[in-house]
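One chain of protein is taken out of this complex; the other chains stay put.
Presenting chain A:
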Amino acid sequence: MDRAPARPTGSALQVRGLTYEAPTGQSLQGIDFDVAAGEIVGLAGIEGNGQTELAEILAGLRRPTSGAIRVDGTDTAGLDVAGHRGAGIGYVPEDRLRNGAALDESIADNLVVDRHHRAPLARRGLLRPSAVRDHAEHLIEDYAIRTPDASVPVRALSGGNMQKVIVARELSAQPRLLIASQVTRGVDIGAMRFMYERLVAARDAGAGVLLVSADLTELLALADRLLVIKDGRLVARFDDTSGLTEKRVGLYMLSVERHDPAHIAAGLEEVSAA
């Protein structure tokens, strides 16, 4: 993957002292990190070490136990999912079949879930089918979604195509922070390449991207910086991914090695909890 070096500008995401007591699954402890606008931060780790929980907390689908989260300067504590989206978060969920799409509904309807109540899709309290359709046709074209019509139910699409629908929706909202979880899982090679290009393009347009993946090759190819999570804690932080090997990152993923907590939190500015 050819890409220019990142030109990080302001901060897209600040996470400080994030703790989460999970009723089931992995709890999180003392997570601190930043994602700058205009960079891709990879989150590596063996699956089930808290990546899902962290992504869902950032997207507003779970509430953290304590800690502070700022998205583009906005404190997201107490906001619901719509509030998180309003603050500028886009989220490509790891399991697109579970919550990424309504499989029996049309592509057009799947593309507007976060914006169906706003102009130009709705006016004076009424949904405008023609606007929903135009919106879908634009995105189908822009994101090369292969389908004969916008009214096709999402269930009829292949994995890569379905993922394009989700990525199209999330990126077209022009998020300040995009959380992309397992974005190329079960996706054909063409669509995979397409996703990579789109993520880099979003970065270059000024979005912060948190790329959560189980695929180290993907992370090393795309991430400008890399974090490693293990047992609900960050155990490594690489501010330069050039020359980093899968084997080396693997040692951190397996807890053979770990970074000093002071190194992981180095240089993060103070953010007070709300």
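Here is the rule we use: a contact is a pair of C-beta atoms (placed from the backbone, for glycine too) under 8 Å apart; a residue touches a chain by one contact, two chains touch by 3 or more; residues count from 1.
The rule we apply is simple: contacts and distances are computed from a predicted model.
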{"item": "Listed names \"Monovalent cation/H+ antiporter subunit D family protein\", \"Cytochrome c oxidase assembly protein CtaG\", \"ABC transporter permease\" or \"NADH-quinone oxidoreductase subunit I\", matching UniProt entry of the absent chain", "value": "\"ABC transporter permease\""}
{"item": "Contact with the hidden chain (one of A:Arg70, A:Arg85 or A:Arg237)", "value": "A:Arg85"}
{"item": "Residue in contact with the excluded chain [from A:Ile46, A:Val152, A:Met192 or A:Leu251]", "value": "A:Val152"}
{"item": "Given A:Pro8, A:Gly67, A:Gly100 or A:Gly208, the one touching the chain that is not displayed", "value": "A:Gly100"}
{"item": "Option touching the unshown chain, where A:Gln26, A:Asn161 or A:Gln182 are the choices", "value": "A:Asn161"}
{"item": "Residue among A:Arg7, A:Arg63, A:His116 or A:His263 that touches the chain left out of view", "value": "A:His116"}
{"item": "Touch residues of chain A, complete complex, unshown partner", "value": "59, 61, 80-82, 84-85, 91, 93, 98-105, 109, 112-114, 116-117, 122, 125-127, 129, 146-149, 152, 155-158, 161"}
